[in-house]
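Can you read through this structure? Questions will come right after.
In this view, the complex is presented without one of its protein chains, the others remaining in place.
By written order: A, B, C and D. Residues from 1 in each chain.
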């Protein structure tokens, strides 16, 4: 999994029929210290994440291992909203803070 | 998923038998702001996309999760035509606009 | 899928038993304009491609979705010989030409 | 598999239901000589690894091939704690040493 910030949305009316009703969010990747990187990915949201939140997402076939994305043409899923992460004993991100 | 622009077509007569009848499109990747990048991919079109349109595509095994691509040697599929996408409250692309 | 040119062969006598009889070709990747790139991949040939031909190949689990490669330890397969491809209205490659 | 050092933890309360109870660790990748690289990944721990330990992790669908991660939206798993590794006859890492 990688860490990312939810920064936007994608609207697509004409899409594969099994993807109807899905919410597509634009995620901008974060480096290990919480700094925004250039890379992005469009992911389906399986946990009710909102704009501005820091999340974990899973890629590839693992992105289909949620009730919502099972058997869907989806290669990235938000599977967790991050409360906090810590590296080398330092808090790099704290949702409350 | 990643965002890309449909920029071309690939014609292949001699191909794996399960791929007969598929339409192969050349996609040029877009960065998070909608600028064309160097990277490209050849994808099967599952949604009736045309040259010049902005699309989302899924890679890997997820590219086989459409009726059209099921059990095919296909590792990239266009699964949505993008109407609009927004990042940090700014519209980065608008099909109508 | 990506576009590549068949530039060589790999011979391997001592290999996994399910891979006996397979033909391994060295593919050098092409950029969107048909220029050779540094990247390469060794792929199983499912379509009878020859040295010098331009092909499409699929990677990952999709590389096992041919009769030949089913259930094999193969992560790249040539699934189409390219006749022609076109980008932005310009022919970038033409087998006949 | 790649080699990495366990450098941190991620806490996520609101996550996909099948991921409840999992421990998410931040891994910083190591190069072939054991030097820390910039790349990181968040992995589920299947072997009881602790902060500071050197581990091997598997990515993609292979990350779901443990009892713990089976059918979970998990694309990286720690599947081994490294005791020692050796390259070109030189010990690059020794847990005891």
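Here is the rule we go by: contacts are C-beta pairs under 8 Å (C-beta built on N, C-alpha and C of every residue); 3 or more make two chains touch, one makes a residue touch a chain.
It should be emphasised that the depicted structure is a prediction, and the values quoted were computed from it without experimental measurement.
What residues on chain C make contact with the chain left out of this view?
Touch with the absent chain occurs at residues 7-19, 24, 26, 28, 38, 40-43, 60-61, 63-64, 71-76.
Taking the full complex into account, what residues of chain D touch the chain not shown?
Given the touch definition above, chain D has residues 1-3, 31-32, 46-48, 56, 58-63, 65-67, 69, 77, 79-88, 92 touching the missing chain.
The definition used in the following text is that only the chains that are shown with their structure count from here on.
Using mean CA coordinates as chain centres, what's the chain A-chain C distance in Å?
Computed value for the inter-centroid distance: 33 Å.
Approximately how many whole Å separate the CA-defined centres of chain B and chain C?
Roughly 20 Å, centre to centre.
Provide the list of chain B residues touching at least two other chains, using ranges where the numbers run on.
60-61, 63, in rising order.
Can you tell me, using the touch rule above, whether these chains form a line, ring, star, complete graph or other shape?
Drawn as a graph, the chains make an open path, so a line.
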